[in-house]
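Single-structure report; data block below.
All protein chains but one are shown at their positions in the complex.
Note that the chains are named A and B in the order they appear, and that numbering of residues resets to 1 at the start of each chain.
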Amino acid sequence: MATLQNSSRSFGAATRSATLASFLLSVFLGISYGQTRNSCLDCHSALPEPLGVSQDKFAQDIHAQKGLTCASCHGGDPGSDDPDKAMSRTAGWKGKIERKQIPQLCGSCHSDPAYIRQFNPGLRTDQLDQYHTSVHGKRLAAGDTKVAVCIDCHSVHDLRAPSDPRSSVNPVNIATTCSRCHSDAVYMKQYAIPTDQFAKYSQSVHHDAIAVRGDLSAPTCTTCHGNHGAAPPGVDKVQNVCSTCHVFQDQMYEQSSHRKAFQAAGLPGCVVCHSNHGISHPTDAKLSTGSGATCIQCHQPGDACDQARAELLGGLNRLDTAIKRADDVIAVAESSGMEVSEARMGQSQARDALTKARVTVHSFRQDLMNQDIQAGMKIATQDLELGQRAMAERNRRRMGLGMSLLAIGMVLVSLRAYIKKIES
Amino acid sequence: MNPNETVGVSAKARKVVMATIDEVAAKTAGNQSPPVSRRGFVSLLLGGSFVASAVAFLYPVLRYLNPPKMADMGSDSVLAGKVGELKLNSGKIFRFGSRPGLLVRTAEGDYRAMSATCTHLSCTVQYRDDLREVWCACHNGKYNLEGRNISGPPPRPLEAFDVQVRGDEIFVRRRREA
Partner (left out) sequence: MSPINAASNWLKERLEWDDLVAPLRKKAVPLHRLSYWYFLGGITLFLFGVQVLTGILLLLYYRPGANEAFESIQHIMTQVQYGWLIRSIHSWSANLMIFTAFAHMFSVLFLKAYRKPRELTWLTGVVLLFLLLGFGFSGYLLPWNTLAFFATKVGTEITGQIPFIGGPALIFLRGGEEVTGATLTRFFGFHVAVLPGITTLLILAHLLLVQRLGMSVPPKVEAEWTANPFARREMKFFPNFALRELMAWYVALGALGALAAISPWNLGVKADPFSPAPAGIKPEWYFLFMFQTLKLIPAKVWLVDGEVLGVLVFGMAGVLWLLLPFFESTKASVTKSWITGLATFALVYITGMSVYGYLAK
């Protein structure tokens, strides 16, 4: 920065310095544009828990990033450095918000479509209404402050958008967030509901999909229970919940004998065989009589249903075995260098047929199952034949090799003899 | 190589030795060996095995030079079907390498082709004429006719292929070009 020369102060120089000063001022103002003065943090960033909110923590909060301040929720005057003025009741300061008031407070903005539209036109504004229908909302209205309110799931002061993978309500984190209360046996003691859901879910195939494979379309707690309107779906509505993704199984089940029977008995449909939270990857063992057997929970060994079960399992086993046999032959052929792409594609179609059969099993009807099994068997048999033909070709090649090696061997032997002869 | 099998110390010396042997042989003409001697047999064997090895070598080469009967799919396009095979608003699965492909004839009559392996868990998709969309039976995933995933679990679109109708044959080829 150029130094001003005092000795030669002229009108021009004064104008220059004034311009410079106002320029710098507007730069500073520009930098702080959008960041209204938040004097609360000056003290509260240095205070210990529970009064402390660090600058770093608050900088992560989406509300802070959009320009809101502490006063936006807590009231008071954030522009003043004087604690008495800043935290004056007359200025509207609310202090610590009571748990019972929290949903209403959040809803004061988040249920106002005109207000929210200024920030994110696509954001829903019915969360508070939904919350009132939930178990949490109903219990809160009845006076129970142990239930979840907005800040319990969404966090507070460092609240992130759900799409942020660090957010406590991002799909990959939701189960952990719910488990903070729902797996705490001591906390949940008075509610007479199980606290093993998270433990069971963590073993499930859905958890594997979302947490290990990163498939965000896989279900987590809120997918089946709802998020703001969280409540158990109800025994008779379980089928609806599962069928949003598992459409075909639902169609099969709908025409099966089990549907009427379970409905009449007040049993929760899919959950009877597949469980609700600890849903493991279903195998054919479910139809067996050994470990993992499901049918035997209700049916008697030897009765008509048990016999039907054996038929269904038999069909699946037959197709599975046929596919594996063909796979083995094709693999050997391929490792010997034979071209087996047609057989491989056939195999994927055969496997599709097996998957389809395993879906059709939910109809518990042998005639429907047989259709799928036969279709699959036809393809698997064809592929086995293709694999065997490839093996035959491979053997032909080795025969050819053998014969040419024989010829070469003869040449070598006779060359040796010839050399011996001409040199003796 | 055994030095004893060598031709000898020098060519000149060999000439002298051979001349001597010939002389001796001529003198003992009465004791000549039979016509097909060991010498002849070895030459026969050598010639015969040369021919055998030449045949073993030439046979595949000659067969190779004869072009195969199968239509040359030298390019990366595949015959997916024939015109008239598909009704309006229907689809069929065809083989593209070792993976399935889906050929759709839209309700307007034009053709679309895409990979038929669902990007969610690799089930084979199908064309739903009631929805006019591509659908995966495994978890209700849906794709539009460009292959873009529009509903359900699939995380990525289906790879779209180019369709070329030549005469009455429908060819499908990969889009990407290096």
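Here are some notes:
We take it that a residue touches a chain if its C-beta (ideal position, glycine included) is under 8 Å from a C-beta of that chain, and two chains touch if they have at least 3 such contacts.
Predicted, not measured: the structure shown is a model, and the values here were computed from it.
For the chain left out of this panel, the touching residue among A:93, A:191 or A:418 is A:418. Summarising the interface, chain A meets the missing chain with residues 336-337, 339, 397-398, 400-401, 404-405, 408-409, 411-412, 415-416, 418-419, 422-423. Within chain B, the residues in touch with the undisplayed chain are 1, 3, 6-7, 9-11, 53, 57, 60-61, 63-68, 70, 72-76, 173, 176-178.
Assume only the chains that are shown with their structure count from here on.
Of all the residues in chain B, the ones that touch chain A in their complex are 5-7, 38-39, 42-43, 45-46, 48-50, 52-53, 55-57, 60, 93, 95, 97-100, 120, 123-124, 137-140, 152-155. Contacts from chain A toward chain B in the complex involve residues 215-218, 244-248, 341-342, 344-345, 348-349, 352, 355-356, 359, 400, 403-404, 407-408, 410-411, 413-415, 417-421, 423-424.
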